[in-house]
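Apart from one protein chain that is not included, each protein chain of the complex appears where it belongs.
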Amino acid sequence: MTTQTTQTTQTTHKVTLTINGQPYTAEVEPRLLLVHFIREVAGLTGTHIGCDTTSCGACTVLVNGVPAKSCTLLAVQVDGAEIRTVEGLEQDGKLHPVQDGFVQEHGLQCGFCTPGMMLTAVALLERNPQPTEDEIRRAISGNLCRCTGYVNIVKSIQYAAKQMREAQATPAPAPVGAEV
Amino acid sequence: MATETETPIRGMGHSVKRKEDARFIRGRGRYVDDIKLPGMLFLDIVRSPYAHATIKNIDASAALAQPGVLAVITGKDLDAAGLAWMPTLMGDKQMVLPVDRVVYQAQEVAAVVATDRYAAADGVALVNVEYEPLPPVTDPIKALEADAPLVRPDREQKTNHIWHWEAGDAARTDELFNQAEVVVKEDLYIPRIHVCSIETCGCVASFDAVEGKLTVYMTTQAPHAIRTVFSLVTSIPEHKIHIISPDIGGGFGGKVPVYPGYVIACVASIKTGHPVKWIEDRSENLQADSFARDYHITAELAAKRDGTMQALRVKTIADHGAFDAAANPSKFPAGLFSVITGSYELDAAHVEVDGVYTNKPSGGVAYRCSFRVTEAVHTIERMVDVLAQKLSMDPAELRLKNFIPPEKFPYKSPTGWEYDSGNYPAALRKAMEEIGYEQLRREQAEKRARGELMGIGLSTFTEIVGAGPSHTFDILGIKMFDSAEIRVHPTGSAIVRIGVQTQGQGHETTFAQIVAEELGLPVENITVEHGDTDTAPYGLGTYASRSTPTAGAATAVAARKIREKAKNIAAHLLEVSPDDLEWENYQFRVKGTPGKAVTMQQIAFAAYTNHPQGMEAGLEAVDYYDPPNLTFPFGAYVCVVDIDRGTGEVKIRRFLAIDDCGNIINPMIVDGQIHGGLTMGMAPALLEEITYDENGNIQQGNFMDYLLPTAMETPAWETDKTVTPSPHHPFGAKGVGESATVGAPPAIANAVVDALSHLGVTHIDIPITPWKVYKILEEHGVAES
Partner (left out) sequence: MIPDRFEYYAPTTLAEAINLLQQHPDETKVMAGGQSLIPLMKFRLATPGYVVDLRNVPHLDVLQERDGSLIIGAMVREARLESSALIRQRYPALLDTSSVVADPIVRNFATVGGNLAHADPANDHPAMMVALRATLLAQGADGQRTIPIDDFLVDTLETSLKPDEVLVEIRVPQPAPRSGAAYCKLERKVGDYAIAAVAASVTLDENGACTQAGLALTNVGPKAIRASAAESFLTGKPLNDETIREAAKLAAEAAEPGSDLRGPADYKRAMVRTLAARALRRAAQRATGSIAHNGNIGGGVA
């Protein structure tokens, strides 16, 4: 499972992550942060880095369905996990209702915090299909946005919640992208 | 011949969904850190732990012995190439890497180039720098004392004083003060703050030795100006420099300056022959990149006893840090601070500012505001409230009494600005009505009687944006015009290239709407490009709310040039004289014969297939627009706060923003800009501040202590508009990106002071922390016991 490199005592570990349904295996240093695995090993650059104190949430991904700040997890620490990133939200050419909501309600400006913000919203709505404004604000309080002032992000999530409830009420011809 | 337009045009005034969102919501944005070039190396920077020290020695041997570390670059290496210093936008110079001394904490000291970011970080940890600490000075008032440590011994003048600047009429102002019935005076400190766009700064520099061409992907708000500056500094011919500003994760002014990291990355690429990526950590961004504000202001306002305001006198000490690298137009070392008379008709004003060096990073970039306008607005809007309190007048009544009357526009201010248009009473009355001002005042009185603390704060600000007329405004000699180039394709779609650079403002959508409106082409069929200096026309970039006033105007004018040519083609197609045509409902129609018309799409096809003999083929135009004046957006804000008597916490219960930015391109985007601006206005009012200890150590060097508001601290903003078009702008727009950041802080501060005014409180410096408020509550015996 581990190999010794020649130059240092450093051990590497074989890590396999399933990202958006696709397995990625790499031999990595234990210190490799999950966000760097996603961005540089898997080449999925939609997940961003905005701070170094676990404050901003730009790096938020879903780890086994739960939002996590991928700059504060080691890749080895989540070996074997199912990871979902922004690139995995659109399914079969159909946007996730949260993606649609962010467009319809102008929930993004520069777009840098948006992937993390959307993944937090996706997890919230999977857990709580009808959140109040206060519950939405609480849920996204680990994601900083400098552009929007959050008003339209809240509306975007409310829009998505409505779409998802309606889709559930009247069975849609195709799934709307939420995990089943 | 004409057919009804099938696809809606959706030009001016439509809330068109943003074109750029398609990539951002899929994680397909392309930010600088997403760029990966073959053979790319990574650069990381060694930074000074001291605010002021001499460098005795730099030992890079341990770092160079690390696997993956390829080079360590120091100031001495750069000095040999004449690059240890670079010019600033304000005519000062700034260290790229120091040769023998550091002048602020976190200053760049050396750079490590390695195969990846992990190896580079290991290298940084192993560069051994020997310092001899010197006493620092971080207080600009102390820095002016005779025995203060000298921040910049490299200068001829052996003082920390940089410059003195003033505006207005000193004699007339003093005269009015001498005769005044009422004078109020306050010291206001506008703290140092940092823009903290969520994307930090960085670049990928790639030098092609064969072509002799330097390509730099860069987090910059002003790619063209950067290209010119790089060419002047490096002697690389300008056509061999290619600056690409890809998607930018927020700018707010922080991505206008040239930071040392960019230059070092270019040098590293030239030196190693590989592309080199440099991306700041948040801590580096927050500790070393340029700051905003840091103005120590003393303001006095003279008035008659009936509340007629007469004169304003302001003295300011401006802390510019160790280098005067402010991002202002060259002739304006204090930016547009002299707009400080605001929305009020005064007889005279005199404003003085003294710039000072301290052992802190450079100051003077914007924080989502146009060149020191926030400092000006905070001062006048606070002083008006101080005066109202002194006169026991309602602050709304005092404002209404002193507003520049709508009929007096264009209005020449006592400091020389010509306000283009405004209707201040209309905005304030609308705000008061919508929020229920009278009822709130009654509620406040009832609560006060019960011992509860509630405050209502107003801000009726005037902005000054859209620099600028080129006779007055330049940056390093480059005039502050801006540009657009439009090409209409044969089948009636178009590409627009502009000299400004979006960082989230939605230019790809709004500039397409301008062209859609002017040419009658559906907004979907118009592509907007920017940020690539090899293809876009020259422009000065996006900051100071200047994109719509300048490049937006250029886009409209270029489109009108196209429409003029199109009219001739239409005449040819309809076999009438151009004089017989009118532009109506996005078509050229024969006057009096409504059925006889051609669409722009038909004209475009003809321009390439059937253009009149003797006329040039094609349908395109370029415009370099030099605005005749600045624009003056304004607004009336009302903030309602409740104060917790047990903790001193301020809670914003309601905040209503009435904005007037002239004619609106996209109401959805304007609202979004205002929401964001309000949040960045609230942040320094209640949360954000950068301070230093006596040794020059920054106290808020990361997001644990530099407190960006979350969705929980941010209230649900309420917005509305009045519309007073700019008379000189081609489509009457004024710019809006920063109004709310400028207007919000005094509304909040005024609300808190209002809640405490019955205790005799006249002023609280921002940020208004719970402990500042609690101290007042305790001193006046009204804290919850």
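Per-chain residue numbering starts at 1, and chain names A and B are given in the order in which the chains are listed.
Note that a residue touches a chain if its C-beta (ideal position, glycine included) is under 8 Å from a C-beta of that chain, and two chains touch if they have at least 3 such contacts.
Being a predicted model, the structure only gives us computed values, none of them experimental.
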Which chains here would be touched by the one that got left out?
A, B
Write down which of B:Thr710, B:Thr724 or B:Ser757 is the residue touching the left-out chain.
B:Thr710
Out of B:Glu434, B:Asp474, B:Glu582 or B:Asp644, which touches the unshown chain?
B:Asp644
For the chain not shown, which residue from B:Ala125, B:Ile141 or B:Leu759 touches it across the whole complex?
B:Ala125
In the complete complex, which positions of chain A touch the hidden chain?
8-11, 13, 29-31, 33, 52-55, 57, 60, 63, 66-69, 71-74, 76-77, 79, 120, 138-139, 141-143
Residues of chain B in contact with the chain that isn't shown?
117-118, 121-122, 125, 281, 283, 642-644, 646-649, 651, 687, 699-700, 704-705, 707, 709-710, 712-713, 769-771, 774-775, 778, 783-785
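The rule we apply is simple: only the chains that are shown with their structure count from here on.
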Distance-wise, how many Å sit between the C-alpha centres of chain A and chain B, to the nearest whole number?
30
Which stretch or stretches of chain B touch chain A in the complex?
17-18, 20-31, 33-34, 67, 117-118, 195-200, 247-250, 252, 281-283, 503-506, 668-669, 671-672, 674-680, 702-704, 708, 710-712, 714, 716-717
Parts of chain A lying in touch with chain B, wherever the complex brings them together
7-8, 29, 31-32, 36, 39, 44-53, 55-56, 58, 85-87, 89-90, 95, 99, 102-104, 106, 108-115, 118, 133, 136-138, 140-154
